[in-house]
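All protein chains but one are shown in place.
Labels run A and B following the written order; every chain starts at residue 1.
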Amino acid sequence: MPDTSVTSTVDDARPLKPSLGKRLRKLPLTLYLGGTLVSLFVLVAMVSFVWTPYPANKLNLTNRLAPPGTPGFLFGTDRAGRDVVTELMLGARNSLYVSVVSTIVAMFLGALIGLSIAGSRRTLQGPFTRLVDAGLALPGILTALVLAAKLGPGNTTATLAIITWQVPVAARVTIGPARQILALDYVEAAYGYGRTKAYVLRRHVLPNISPLLIVLGSVMFAAAILIEAALAFLSVGVQPPTSSWGRFLNETQSLLEAAPYLMFFPGVAIVLTALGFNLLGDGLRTVLDPQQARTGVA
Amino acid sequence: MLHLRNLRVTIDDHEIINIDDLALQPGARLGLVGESGSGKTMTAKAIAGLLPNEAKVSGEVNFDGQNLLTLSDRELAKVRGKRIGFVFQDPARSLNPMMRIGKQVSEAIRIHTDLKGQAVTDKVVDLLRQVQLPEPETLLRRYPHQLSGGQQQRVMIAAAIAADPELLIADEPTTALDVTVQEEILRLLISLSEQRKMSLLFVSHDLGVVRFVCNNVAVIYGGNIVEAGGIDSIINHPKHRYTAALLAANPGMPKDDNFSAFIGRRLQTITGSVPPVGRFPSGCRFRNRCQHASEQCATTPPVTTSTPDHRYLCWHPEQGGQS
Partner (left out) sequence: MTSSSTQHSPLVAVEKMSFHYPRARITSGGTGWTLQDISLAISLKSTVGIVGESGSGKSTLIRVMCGLLRHQQGNVRFNGKDITEYQGDGANELRRQNQIVFQNPRRSLDPRMTIRRSLTEPIRALQDRTPDDDELVSSIKRVGLGPEVLSRFPHQLSGGQLQRVGIARSLSVNPTILYADEPVSALDVSVQAQVLNLLMNLRDQMGLTLVMVSHDLGVVSRMCEDIVVMRHGHIVEAGHTSDVLSRPSSDYTATLLKAARAASLERS
């Protein structure tokens, strides 16, 4: 007697997720390390808005080049007697501002371009991708210098330079995964009930590449920090009296005899922050990938 | 030849496999049949020593008298390939797309035999010929993507038998292939097994395919062998309720071309679905899906032997034969 009952309950579904405690313990080390460094950076930058040990740019001509540990100056002072800790905090603020703005804009524009290319006609995809590659090949520093020549140095120039540099990266990275998703059955099903390609890109492709974008974002943040510092170092970025790690680093160059230790402060700050973002990105990738690997983007 | 005894595999405190006794004679072909979540692939991996790190294994995997579970990694690597060959499901994934066919097959020869130079190439050509690939001399210079699925699988088989193993383990080797190609590959496996007196462990979800290839079959559910014996005996007179249900659910092909009687007839289904790991009921693992379960089934049924050739684990077995 054929049994045509088709009962099946959700109890037959995948086992429940392990407890929160177990999941937290399984998180990768890079996530914790990166997360800590990044939080530290953001915290310092935020705090600088309400408090710094000394007011910005307070010169202390009597206490120039004081070594670290001098009472009242934990990390010492620079050539003009400015407190190093204050300088670092204010520099963090600047780096944060530039990297947030440039990364958000670059990711938005890059993803837009990448998705559009992935969704365009097959015959057009090749040439457009080559255009993006050409953008990638543009030397970033050179673009920055040209921009500085036209617009003058400053944070805006630095931000624009970083955006120009990073948009092709974001675009290039999204094209591949977006195309993969467009080839999946659920996209075909969406066309099957009349959805337009634009809708599919917005509502099916974009959410499914979001883990990728999150990881990309953190790596782009790291790059932005480094580029901003480099540009300031080259005197193309922000100018005095605004503080910047890059400019600070530049100043320490000429002090190698008088105060060789001084370059470590901005240097280490730059390295740790960039490293923090990279580690965070790496950790996020490990966490987000396995869950999505079978169902979203590999 | 191969004898599994008290093999238990646990992962994360869940018992994945619990096999008291499973044997494969020299030159025989045994089918290991189960659905997804049955543990059939895990069993093959346990024999091969390819279980994930988190798995805890105990018991015996006796190969020609030696318990493979007690061997070190290096000793096991020597056994794998030389005495036990493997063929997996998707040849496109097991073959290196960047390496020529000839090179991939010759690797197996180089590692496990003492042959060198021209002798190796000659052996490669000979192997390709044995798996019935046309023009082997030209073929060995080709890349995998230039071959069809069926040809790729033949290459995999050639590599697997290169060192003349006594046992070949094939895990769903024809599932990804077209039906006409499948028939050819299955016939190839049968002839290789007969000519070389090579045992074959054929892991599959498809009872029809297993009937074609194997002389014996073991049905696995929830990590337990619920029934085992000669292929005809099991298919015509299944005893365990799961085996019977699996046979009834199989669409099959109509006897004597009686297609008109077939059309529109509903298939017999098994209520529910395979529970995920850790969610099996106590006692007989099939009892929450079985029409004939009783309170007794909460304790594990003993091994019952209906004929010397046919054993099963069921308190309320099928009576009579299968129609």
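The rule we apply is simple: contacts are C-beta pairs under 8 Å (C-beta built on N, C-alpha and C of every residue); 3 or more make two chains touch, one makes a residue touch a chain.
For clarity, every value in this text was computed on a predicted model and none was experimentally measured.
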Item to check | Omitted-chain contact residue, chosen from B:Arg5, B:Arg142 or B:His205 | outcome: B:His205
Next on the checklist: If I consider the whole complex, including the chain that's not displayed, which of B:Leu147, B:Ile225 or B:Leu246 touches that chain?
Outcome noted: B:Leu246
Item to check | Full-complex contact with the absent chain, from A:Pro139, A:Gly194 or A:Pro241 | outcome: A:Gly194
Item to check | Interface with the unshown chain - residue positions in chain B | outcome: 35-36, 149, 174, 178-183, 186, 205-209, 211-212, 235, 245-247, 249-255, 257-270, 273-274, 323
Checklist outcome for this item: Note that chain A touches the absent chain at residues 2, 4-10, 12-14, 122-123, 184-186, 188-195, 204, 207-208, 291-292, 294-296
